[in-house]
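Comments concern the structure below.
Missing here is one protein chain; the remaining ones are kept as they sit in the complex.
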Amino acid sequence: MTNIMEIYQLLPKTNCKECGESTCMAFAVALLSGTRRFTECPPLVKEGKYIDSKQKLEKILKPIEGAEETGLIIHEELCSGCGNCVVACPVDVANDPHGSGRGTGPTNDKVIFKVVDGKVKAANVKECRRFGKDKILCRACIDPCPTEAIEFV
Amino acid sequence: MALDVSKFIKAPEYGITIVTYRDVFQSSVCDEDRNGKECERLSAVIVLDATEMKRMGIQDGVNVRLTSKCGSIVVRAVSSPREEQKGIGFMVNSPWSNALVYDETTDGIPEFKNIKVKIKVTNEEIMSHRELFPL
Partner (left out) sequence: MTEMVTWTCTGCALLCEDIQVSISDNRIEHVENACMKGKARVFGCKEQAVPTIHGDKADIDDVIKDAARILRDAKNPLLYGWSNSTNEAHIAGIELARTLGGIIDSTSSFCQGITVNEILSGSVPSCTLEEVREKADVIVFWGADPMSSHPRHMSKYSYFPRGELRQRGYEEDRTAISIDVWQSRTAKICKNGFHRIPPGKDAEFMRGLIEALSGRVPKLSFDYDVKRILELAATLKKAEFGVLFAGLGLIYSIKEDITLLSEFTAALNQFSHYSLIPMAGHFNMRGFNHTLHEKTGHIYRVKFVDGKAISGVEYSVIEQMKRNADAVLVVGSDPLASLPGSISKRLKDIPLILIDPCMNLTSRVADVTIPCSTSGIEAGGTAVRMDGKTMDIHALVQGNNMSDEKIIERIIEEVG
């Protein structure tokens, strides 16, 4: 999956500070955590020689930009829509015991995961156990995924 | 013009057994467009153990020719991310794997998952659907 070095290698690596961060590495960290956008790096946007890097960054950062505050990322191209995460997520079981918890499609809107057009979509992510003040490092949706389509950053 | 000596050196051949498997990504793509390029890209592949590939001098991603007693095809060799059993190649069930399957049976069930082949590196192109079944 995407790692920090991979992102860093695609940045100008000049530490010009135009983005406001002290180093390109710091900017890379901010990109990975989803707090900054790559378009906030002026040389990358303006200078033609970075065009390839820019395109690559755009591609690898796309899922991260969609990440919710919990850092949940779904790599749609890897998802087979099996629904394992839908059924295994403890929040889904608690909020929809007779639907998601029993293996069928969700019967209400309170669940986190739902499969639409063959790919899983996340909603209500604030309910995720990794979020809020009593957060725990839950992996209940990651481990059952047969294709490593779920990641938290 | 320099003589291309490599043409005359026969690539070494090794015997392996092919086991076929199913893949949801390949089958979904092929169900949508059976004659399509993407179906071909996901189907014409053999997965091998990485150290086995080294032993046989097959680099990751190169084309190999597979020859069984009733058919011969070209596919791409890819190394498995895991350690696999020796002497086995894995192919997703497809017209490419089926081209190697022998049709003589005693019980009406061909050996779809136990195909003995010879494997060798080649610089031939991967065969398309059309080349598999010339009219």
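To keep things simple, chains are lettered A and B as they appear, and every chain counts its residues starting from 1.
The definition used in the following text is that a residue touches a chain if its C-beta (ideal position, glycine included) is under 8 Å from a C-beta of that chain, and two chains touch if they have at least 3 such contacts.
In this text, all values refer to a predicted model and were calculated from it rather than measured experimentally.
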> Thinking of the complex as a whole, which visible chains are touched by the chain that is not shown?
Replying inline: A, B
> Which of A:74, A:88 or A:150 touches the chain that is not shown?
Replying inline: A:88
> In the full complex, which of B:13, B:33 or B:124 touches the chain missing from this view?
Replying inline: B:33
>> I'm checking contacts with the chain that's been left out. Which of A:20, A:42 or A:105 qualifies?
In response: A:105
> What residue numbers in chain A mark contact with the hidden partner chain?
Replying inline: 79-84, 86-88, 93, 97, 101-106, 114-119, 143-144, 146-147
> Hey, which chain B residues sit against the chain that's not shown?
Replying inline: 17, 19, 21-25, 27-29, 31-36, 70-71, 80, 82, 84-85, 88, 90, 94-95, 98-103, 105-114, 129, 132-133, 135
